[in-house]
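After this line comes chain A, so read on.
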Amino acid sequence: MSATAGWTVFLTFVVGLAIGVGLGIIGLLLGKLVSPSKELPKKRERYECANPPKGRARGWFMMQYYPYLIIFLTIEPIMIFSFLFLLGAHVHTLFVSALFAAILGVLIPPLIFGLSSARRLELWSAD
Partner candidate 1 sequence: MAVERVFDHLRAIATGAKYLFLKPRLTLMYPDEVEDLPRGYRGMITYNHETCISCSLCAMVCPADAIKMYLPKEVPEGEKRPKRYPGINYTRCIFCGFCVSICPTFSLQHSTIHDVSFYTFEEQIFRPEEFAKGPPKPQYDKEPVKVRVIPDEERGLRYERV
Partner candidate 2 sequence: MSVSELLGNPVALSFIAATFLTLVSAVAVIWHKSIVYAAFFLSMLGVGNAILMTLLGYPVIALFHLVVYVGAAVTFILFSVVMLREAPMVELKERYLALIALALLSILLLYVFSGYVGMTSSYYVSYKEITALLVEKYWFALIIAAIALVTTLIEAITLARKEVVS
């Protein structure tokens, strides 16, 4: 592919997205126009297992697995750029392997620290 690949890329992407979204919109319109709708007082209330809605629904913390998120955030870039050089493996196999091993060596101790503190549930309650 070159930057001027032109119509193919552009069109395929546009067609792809348009079909997906278009299908949705058609369905939406059909549903909106065609379905019978009758306003009942509770219909548009929030679903809460057949109870009257209570309290707010947004903005609650779920911190217990947050550390995994942090680990993910920091490990992912390393992993992805590892690929870019790992793809050179066909040329410099040993060097690349050594490099990858070195990066893993840097990575693994903190990773273990992170995972072990992530397992301790009491560190991660919301308050």
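Regarding selection, all candidates are chains of the complex that A comes from, given by their letters.
The rule we apply is simple: a residue touches a chain if its C-beta (ideal position, glycine included) is under 8 Å from a C-beta of that chain, and two chains touch if they have at least 3 such contacts; residues count from 1.
In this text, all values refer to a predicted model and were calculated from it rather than measured experimentally.
**Q** Among 1 or 2, which touches chain A when you look at the whole complex?
**A** 2
**Q** Provide the residue numbers of chain A that touch candidate 2 in the complex, in ascending order.
**A** These residues of chain A touch candidate 2: 1-4, 6-7, 9-11, 56, 58-63, 66-67, 69-78, 80-82, 84-85, 87-88, 91-92, 95-96, 99, 102-103, 106-107, 110-111, 113-114, 117-118, 122-125.
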